[in-house]
Every structure is written in C-alpha cells, then in structure tokens.
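With one protein chain held back, the other chains of the complex are shown just where they sit.
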Amino acid sequence: MKKNTKINVKDLNLWYGEKQALHNLDVKLYENKITALIGPSGCGKSTFLRCLNRMNDLVDSAKIEGNVIIDGKNIYDKDVDEVSVRKRVGMVFQQPNPFPKSIYENIAYAPLKHGIVKKGSECDDLVEESLHGAGIWDEVKDSLKEPATGLSGGQQQRICIARTIAVKPDIILMDEPTSALDPISTEKIEALMLELKKKYTIVTVTHNMQQAARIADMTAFFHLGKLIEYDETETIFVNPKEKKTEDYITGRFG
Amino acid sequence: MSKEMNPFYDPSLKKRHLKDKLFKYFTISSLSISLIFLAIFLGDMIIKGSSAIQQTYIQVEVSYNEKSKKSYRKAVERKYINLLSRAALREIPMKMKNNPSLMGTKKLVWMLADDQVDMYMKEYYYKIKSRDLKTLKALIGDSRVEKKFNTIFFTHGDSKTPEYSGILSAMVGTILTLIVAMAVAFPIGVATAVYLEEFSSHGKWSQFLEVNINNLAAIPSILFGLLGLAIFINLFGFPRSSALVGGLTLALMTLPIIVVSSRAALRSVPASIRQAGYGLGLTKVQVVKDHVLPLAFPGIMTGSIIGLAQAMGETAPLIIVGMIAFIPDSPSSIMDAATVMPAQIFTWAGMPERAYIERTAAGILVLLTVLISLNALAVILRKKFEVKW
Partner (left out) sequence: MQTFETKNRNRHIQEDMIKYALILAATISILTTFGILFSILFEAIEFFKLKSFVYFFTGTEWSPGTVDSKFGALPIFAGTFIITLIAMSVALPIGLGSAIFMSEYATKTQRTILKPLLEVLAGIPTVVYGFFAAITVAPFIVNVCNSIGLEASFNSALASGVVMGIMIIPVISSLSDDVITAVPDSLRKGSLALGMTKSETIKDVVIPSAMPGIISAALLGISKALGETMIVVMAAGLRPNLSWNILEDMTTVTVRIVDSLVGDQAFNSPATLSAFALGLALFVVTLTLNIVSVRMIQKFKEKYKMSSL
C-alpha cells in the first residue's frame, strides 16, 4: 500500500482536569486512506479524534501536550488559528446535527461565511456539487428550501457530510457516523466514505468492528487512553500482534 | 516559520476574529450595564435613605404647668417654638395627663426638632427664618442639638409632619394584608396543584385550568385592583382600604405563583413513592396526604415564600382598592382602613417636603431588606431540603 503521511501525531498527551485521558500517542495517519479508530468505550478514541481539529479546545478542563502535525505544521503552535484548522479538517458527528434551517442554508452557510463562494449561482453550484458529493442530490434536489430537520436520520447525516465537504477540507473526521442509523442508511454512508477517500483523508471512530473491517485501510486499537496497536486493517483483524487486540477483536472484552 | 509557510495562515480570519471579540464585548457590557444599574440604584437608595437613621433632637427646658397644659406652645421658650417638631410639642399636654406628678416642674428634655432643622443638620436644602437660624446656631454652640437614632421611624405611623412620621402602621398593615392573602392563596393554591398533578385525568378540563392559571399569571396587576374594586368592595360591600380587601386581591394574584411552584414540587416526587404506597394498599388520598405532600412540602414552601415576597412589593392593585389612605395609627383588625409599605412609600414619594425623600428611601431600604431576606430564606429552604432522587 502506498502511504503518504497527512497527519503526524507526536507524543500527544491529554488531561481532563487531573485525569489523563491520552498517553504518549505517536501515530501517522495517511492521505486518501480511511483510518478506523476502534476500542472499548472510554478508551480515548473519540478524544483523540477531537484533538485532530482542536475541538478539545472547547472543553475548559482539557490540557493538551505534544504535536499534531498536518502538512508540516503543528496545529497546536501559537501562530495557528483553531478556526482555520477546522476549515481544513471537517468533522461529522455521531448524531446527525443539521441546523434547523433549510437544506440549502445548511450547505451554503459555512462557504458563504468563509468567503469560498459568493451568493448566487456560484453558491448554488457549490451546494449542488456538495450534495452530489454526499450522494444525496437526487433525494433532495426538489426540496432545497425545506427544513433539513424534516429528513430521515440517514439523509440528515448525509446532509451533514455535504455540509462538511462544502467547506473543501483536506481531512474529514467522523465520530461514529453510523451508530445512530439503520442498516440501509449505514450501508449508504459506508459506500459514500469509500467514494470520499479518493479526495479526502478520512479518520473515523467506530464501535462496529465489521464496519472497520469493511471500509478501513488502516486500523488503530485504543485501550485506556493508550494506542495499543496500529497497522493495516487486515493485519489487525487477521494477525494482531498484541494479545489485547486479539481479545477485543474476538469479542472477549469491550 | 513564516506566515507564507504556515498552511493554516488565513488573513481573512482577522476580521472575523475581531467581530467575534466585539460580539463578546457586547454581551459582557449588556450584563455589566444591568449590574451597574443595580449598583447605582442600591447606592442611590442607601445614600438617600441612610440619613434617615438619625433624627435631630434639641435640648430645651420644658415647663409643665397649667398654661402649657392648655396650650403646648407655652411649654417651651417662645424662640424655640419654630425649631421644634410641632407634633412632638402637641404631645406634652397628653404626657401631663398621663403623669400628673410632672405638674409644676421644669425639666431639660431632648425634644424632637422640626424637619427643616433636621434638614439643616443633615446638610440638605433647608428653609429656616434667619432669626430662628441664629437661635439654632447658638444652641449648636452650646451642644444642645444632637442627632440620635431615629426610633420614631420604626415606632410611629404616618404623620403630616415628616419628622414625626414612621413606617410602623404600614408594616402592621402589610402583615395583616399578607396574612389574609396567604390564608386564602396558600390552601387554594396547594389544593389546585394537588388536583392538577394527582387527581385530574389530564383531559380537556385540566388543560383549560392550566391555560387559565398561566393567563392569570400574565394579567397586569392593576386589573386585579379593578376586580377587587368591582367585586369585593362594590358587590360584597367589604370596607374600602381594609386589609381584608387588599389581602383578597393579593391572594388572587399570588395564586398562580403558588400553583405553579407547588405543581413543580409535586412533580419532582418520584412515581416510585406513589407506587410503594399503592402497593401497601393505601388509597389515593392517603398516598397523597401521607407520602407525596410531605416530600413536596419544602418546594411548596419555597414557592409560597416567593409568592409572598411578590405580594409584599405590590402596589398598584392596592391603590385601586384604596389602601393609600392617611393612616397614622396601626390598624387593629383586617376591617380597619390600612396602608401597606409600598403604598406608604408611594405616598411619601409624592410629598413636597424634602424630609420625606429620605424617609421614602429609608422605607425602600426596609422593604428591600425584608424582601431580600424572604428570598434568601426561600433559597436556603430549597438548598436545605433539596433531595436528589
């Protein structure tokens, strides 16, 4: 597998108040690959994900040490603006969270604010392109003015993905994007992720090991805030090096 | 690393961050304005009202004899007459009547000074004739003028002379009125809440009741005054200005507050308590009376105290039912004409004499102290009995 490092995490530690939630993480995440983060609840995989677009900055008690180097620049450097990090590193959440606005406004909101497009046909084109990109254009093209909150859960999640790619990020973080969805919607989102990785680097947290096996190129197994094992997905699932990983994969704990 | 090498450098963000800061400053200043106002307001009241803690007295020789018994003006040297409180002088004959042994004696007494003298001593604007002022200055030179603690303010009712007026009768009026109000509103309010929470079938009727209580809470207080006037006074013929009418009017206003807070308190009692009661074979009334109500009681009390505090500060409806009469003596029953503290404040605020301003502010401080204490009591009750289910 040809691998270009997109995100280089070096010696990352994170505390919530007194409690250390991440311990000495060192990991390279690769361009145009899907990396799945797996592990039992509370293992730090979602916390780690939120370090990659500085969403942990929003938690007052969080203290972060170490480097997250994206395109050669540590995003925790003083001269880096967390807002511009989030422009480049998009995020999709566990629960679909479309804004209580129309479908069109949901997509157009951020690009307009960022000045990526101007109001009018330029913006219309971007909305269409993003909805196409999220594979939902055909379903909503006649109801762009309708509230996004009226859609089904799976559709809402794809609106959220469309909203994210409309900002033209390099990296998309997904925090258990299908755990709130039914199997058919899940399948659609998974297919979409495989499509998206051609253009973006994707890091996804998942509880569902079959999902990781189905879609991920790389898999990282977390336990108690530590990265236990990180390798190509096949290796992790077929031939894990660590006993803990094997126990988890085979369902002995978790 | 230079800006050009920083892949996250985005000059367009500068403006957005500036806007971000400005917005935050806007919210901070909004809150600050509210709090600064509160500070200005309390400071203003304390500055205006604190001087009322003391009242000026003048030491004069009072002669108790037949002449002064007939006319109080003869009791003191003539040149002092204008410097002394007329209302206090008027009491001299009465004092002699009550204490005949005084007859024929002369005594040095600290007499209450006239309000203008008091204003002069407190360095406010005053109006004293130059001849009287000369006498006063001589008295000050002899240290026969002193400011003492203003007991009159707390032991007397209203008076037409500012230096002799106090808040006692208004306090008594407030207490009587609130007793009536709570005696009516508390049982009815709690009963309504119990019905809505525990007995009603949550059908159309109780929905109607709920909407109705909600609307009642939003009706301007002055309209309750119109109700009191039209129904309690004109229809039922209750005495105007009485604590009875005022209390009934306030009761209706307090009712929604008590209902809403009691319902919240009842709702916070977990269903498991009720089920446990039914499991023991208790009837609904027994479960509610013996198990649910005692647990909800602190919450009900908290709400009722808050309702009480609100009723205590209410003025407009009471003015409409006539509770702004001039009441020098404390009412002795709920049928007597009475006034209440906020109404007394209103009356004093409208008086032309400067001396009433400090009394108004002092009255406000007394009222606010009581109100804040009541609210603090409610908070303490809530904290103390707060049960986490």
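Letters A and B mark the chains as written, and numbering starts fresh at 1 in each.
The criterion applied here is as follows: a contact is a pair of C-beta atoms (placed from the backbone, for glycine too) under 8 Å apart; a residue touches a chain by one contact, two chains touch by 3 or more.
Because the structure is predicted, anything quoted here is derived from the model rather than measured.
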item	value
Omitted-chain contact residue, chosen from B:T105, B:N215, B:S272 or B:S333	B:N215
Residue in contact with the excluded chain [from B:Y9, B:Y124 or B:Y195]	B:Y195
Selected residue (touches chain absent from view) among B:A296, B:L367 or B:L381	B:L367
Selected from A:T164, A:S185 or A:T206 as touching the chain missing from the view	A:T164
Of A:V27, A:A62, A:A110 or A:L224, the one touching the omitted chain in the full complex	A:A110
Touch residues of subunit A, complete complex, unshown partner	53, 55, 58, 60, 83-88, 90-91, 93, 95, 97-101, 109-110, 113-114, 149, 160, 163-164, 167
Residues of subunit B in contact with the chain not shown	16-17, 19-20, 22-24, 26-31, 33-35, 37-38, 41, 44-45, 48, 187-188, 191-192, 194-196, 199-200, 208-209, 211-216, 218-227, 229-231, 234, 252, 255-256, 259, 283-285, 309-310, 312-316, 319-320, 322, 324, 342-343, 345-346, 349-350, 357, 360-361, 364, 367-368, 371-372, 375, 379
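In this section, only the chains that are shown with their structure count from here on.
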item	value
Centroid spacing, where centroids are CA-atom means, of subunit A and subunit B in whole angstrom	60
Contacting residues of subunit A [partner subunit B, same complex]	70-73, 75, 77, 79-81, 83-85, 87-88, 113-115
For the subunit B and subunit A complex, residues of the former touching the latter	1, 3, 5-10, 12-13, 16-17
